[in-house]
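Accompanying notes for the structure given below.
Note that one protein chain of the assembly has been removed; the remaining protein chains are unaltered in position.
We just call them A, B and C in the order they show up, numbering each chain from 1.
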């Protein structure tokens, strides 16, 4: 991972951890389930954004290099697997 | 939330927090992006499972009570909103 | 299903069928894969909107009646199953 992608990823991760902490507090303090669920959806969407960031970094670096080095079988196989897992 | 649902939710949350910590460690230690993404997908799926658990608790308690109390407009409106948000 | 929901559902279905036909034409005429995929995503989102419409109708009628009739086990079980299937 490039330094700028790692820095941005860790920044987003802190945000996600903070919001997940919010979910914990809401469960412990017996908040209304509907409100907890909304907070949880927001955490999930923030994780998706983080994944998009990391995927784009992966495409720009490892995928481009892999294909230039003739390792397209590996690179394409991994992308395919990621896409399947992402939508499971 | 019922006590049993809360206990189970907090147990799952600990699992999610542990795995999210794994994602952080992998980013910090510069693991392969593909492996980090797979771990992140697993966290997201675990959050979805937690949401299913909380939603089921909500249906069994608040929704049933709300409809019996004649508050179906509110209850149905909330479920509709949750469904839309969940799939955004 | 109520008459108004059915009429609206059939209208949306026609729209979906038309767009799916567009996907078929694009594949047959060898359009660029990226453009076909975008069209296919649009079809999928239109189906999701149709599902939201039908789900809301279901909540407003069968679910409310079922709970009033004391069949909450069945009604909640079905909603839970739908939620799980929707996110698979």
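Everything below uses one rule, namely that a residue touches a chain if its C-beta (ideal position, glycine included) is under 8 Å from a C-beta of that chain, and two chains touch if they have at least 3 such contacts.
All of these numbers come straight from a predicted model, not from anything done at the bench.
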{"item": "Among the chains presented, those that the missing one touches", "value": "A, C"}
{"item": "Subunit A residues touching the omitted chain (full complex)", "value": "48, 52, 55-56, 59-60, 63-64, 67-68, 72, 76, 79-80, 83-84, 86-87"}
{"item": "Contact set of subunit C toward the excluded chain (per top definition)", "value": "1, 6, 9-10, 13, 16-17, 20, 23-24, 27-28, 30, 32-34, 36-38, 40-41, 43-45, 47-48, 50-51, 54-55, 57-58, 62, 78, 82, 85-86, 88"}
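As a convention for this text, only the chains that are shown with their structure count from here on.
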{"item": "Chain centre separation in whole Å, for subunit C relative to subunit B (CA means)", "value": "23"}
{"item": "Rounded Å distance, subunit A centre to subunit C centre (Cα mean)", "value": "27"}
{"item": "Subunit A and subunit B, separation of their C-alpha mean positions in angstrom", "value": "16"}
{"item": "Multi-partner residues of subunit A (each touching 2 or more other chains)", "value": "88"}
